[in-house]
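Our next item is subunit A:
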Amino acid sequence: MSILSPAIVESLPYLLSGVFTTLGLVILALGLGLVMGIPMALIQVYGPAPLQYCVRTYIWIFRGLPILVLLFLFYFGIFPLLAPDIAAFWIAAVVLGFRTAAYQSEIFRGAILSISEGQMLAARSLGMSRFYAIRTVILPQALRRALPGWTNEYPILLTDSSVCYAIGVAELLTRGNQIVARIGDPMTVYVIVAILFILLNYGGQWIFGRIENRYKIPGYGHGDA
Partner candidate 1 sequence: MVMHKMTDGEIILRVEDIHKCYGETEVLKGVSFDVRRGETKVFIGPSGTGKSTLLRCINQLTIPDSGSIWLNDEEVTHAGPLINHFRQKIGMVFQNFNLFDHLTAIGNVEIALIRVKGMSKADARKKALEELGQVGLLDKANAYPAELSGGQAQRLSIARALAMDPEVILFDEPTSSLDPELTREVLEVMKRLARAGMTMLVVTHEMGFALSVANEILFMEHGKIVEKGSPSEIQTSPTFARTRMFLGTFQDD
Partner candidate 2 sequence: MIDLQFDFAILLPPLYQGALMTFALILVSAPFGFLNGIGIALGRTYGNWLVSRLCHGYVLFFKGCPLLLLLFIIYFGLPSLGITFTAFTSAVIGFILCNGAYNSEYIRGGIQSVSSGQMTAALSLGMSRVQAIRSIILPQALRKSLPGLSNEFIYLIKYSSLAYMITVVEITGAGNIIAAKYFAFFEIFILIGIFYLALVTVAGRVIASIEKKIAIPGFGGV
């Protein structure tokens, strides 16, 4: 492409490898959020009151604080005390994960509450324990219903991951800025970064859409849980 200067073409590989960092952040965070979000949702619905209170407070804090503040707090405040040598990438993944966990647990909670009480009664009437009923009857249905809401965390995490620039994680935006600092021409570089983000965003959503379709069950509508 002739409109791209040689300097920019040369920096493209460096920029493009930022895609892996960005996706790494997003995938780690999604996973961490899932692992934390489901138990948090279960606690909110079935757990004892004190635990419920803890979870609600957690959610209130992590949904209420800006991502930038969380990153600063963990990067400058908390991790230096706990694990001073840890790389910014991991801190960023943890912060994004903690935050999406708060949102995800709300999504799962809504899905669990949308399962009719009759399901639990039916399961108990078959002699299942409460725990077993939750695991084999309630959760499988709830998770399916939660899928559209859950996949919606992907574009949010993707765009939020760019804020990790603030603590120097070498994701897409950071690398873009580094290239700008070296060769100038900010507009071209930023447009390329924007295109990459948009491709990742809608490409990813498309893939998640396919997954949703595959796991759709007749009668489950489009899970407006």
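Regarding selection, all candidates are chains of the complex that A comes from, given by their letters.
Note that a contact is a pair of C-beta atoms (placed from the backbone, for glycine too) under 8 Å apart; a residue touches a chain by one contact, two chains touch by 3 or more; residues count from 1.
Being a predicted model, the structure only gives us computed values, none of them experimental.
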item	value
Complex member touching subunit A, one of 1 or 2	2
List of subunit A residues in touch with candidate 2 within their complex	60-61, 64-69, 72-73, 76-78, 80-81, 155, 158-163, 165-166, 173, 176-177, 180, 184-187, 190-191, 193-194, 197-198, 201-202
